[in-house]
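Missing here is one protein chain; the remaining ones are kept as they sit in the complex.
Let's look at chain A:
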C-alpha cells in the first residue's frame, strides 16, 4: 500500500477534473456574457436629467428597442457601493472623493441580438443630431463594442485554458505514471523471494504479474476517488472566490449535477493510469 502513488495519482487526476470543470465554467460564462449583450450608454456627470429623459423618450419610440432602463446617478452609486461592499479601500477612496463620480446610465435591450450594432450606431449619430451643435454631447461612451472584445477575449481564453490545462494535466499524468511505476518496482523488489519461489514451482506469467498490475490499478482507482472528493470543496472555493467577477455560475452545482460524468472520466483515466504504468513496470523489472 503506497500513499505516495495514490496521492500523486490523485493530484494528476484532480487537475484533469479541474480542466474539465474549468472548461465548462468558461464556456458557461461565455454563453452568459453572450446572453447579456446589451448596449450600455454612459452619460457625462454633467448631463442634465431633462436631456437624458428626453433621449429616453425618443429611444422608447424606436421599434428595435425592447426596453430602456434608466439608472440615475444616485442609483448608479448605490449599486456600485453594493457591488464593492467587500472592498473597503475602494469605498474609502470614494468617500474621500466627496462627490459622486458616476454618471447616469441607460441599459438598452434590443428585440433581437442582431440589432445591437444599429442601435449603438444610432446612439452615436442620434445624440449629435438632437443636441445643439455648439453644445458638447451628453454621452460619455457607448459600450457595445467593449462587450464584443470581452467575448473575443473569452473565446481566446477558453482555447488557451484548454491547451494549458491539457499540458499541465499531461505532465502530471506522466509524473503519476512514473511514481506508480517505481512504487510497483519497489513492490517487485520486496517480493523477489516470493517471485523466485513462484517461478521455481512453475507459476504462470500472469499469475506472477497479476497481483502487481492489480495493485497498480487500485492506486489509480483510489487516486481517482480522492480527486473526485477533493474537487467538491475546490469547486466550492473557486465559486466563492470568483463570485464578484462571474455572478451566477455556481461551479459546485455544476460539479454535483455532472458528478456522474466527471467521476466516470476520472475513474476510467485513473484505472488506465494505474494499469498502464504498473504493466510497464512489470514488463521492465519483473523478469519471468
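As a working rule, a contact is a pair of C-beta atoms (placed from the backbone, for glycine too) under 8 Å apart; a residue touches a chain by one contact, two chains touch by 3 or more; residues count from 1.
We adopt the following convention: contacts and distances are computed from a predicted model.
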Of the listed "NADH-quinone oxidoreductase subunit K", "Thiosulfate oxidation carrier complex protein SoxZ", "Raffinose/stachyose/melibiose transport system permease protein" or "Cell division ATP-binding protein FtsE", the name UniProt assigns to the chain that isn't shown is "Cell division ATP-binding protein FtsE"
Touch as defined at the start, partner being the missing chain; which of A:53, A:197 or A:214 qualifies? A:197
Which residue among A:3, A:207 or A:237 touches the omitted chain? A:207
Touching residues on chain A - with respect to the absent chain: 193-194, 196-205, 207, 288
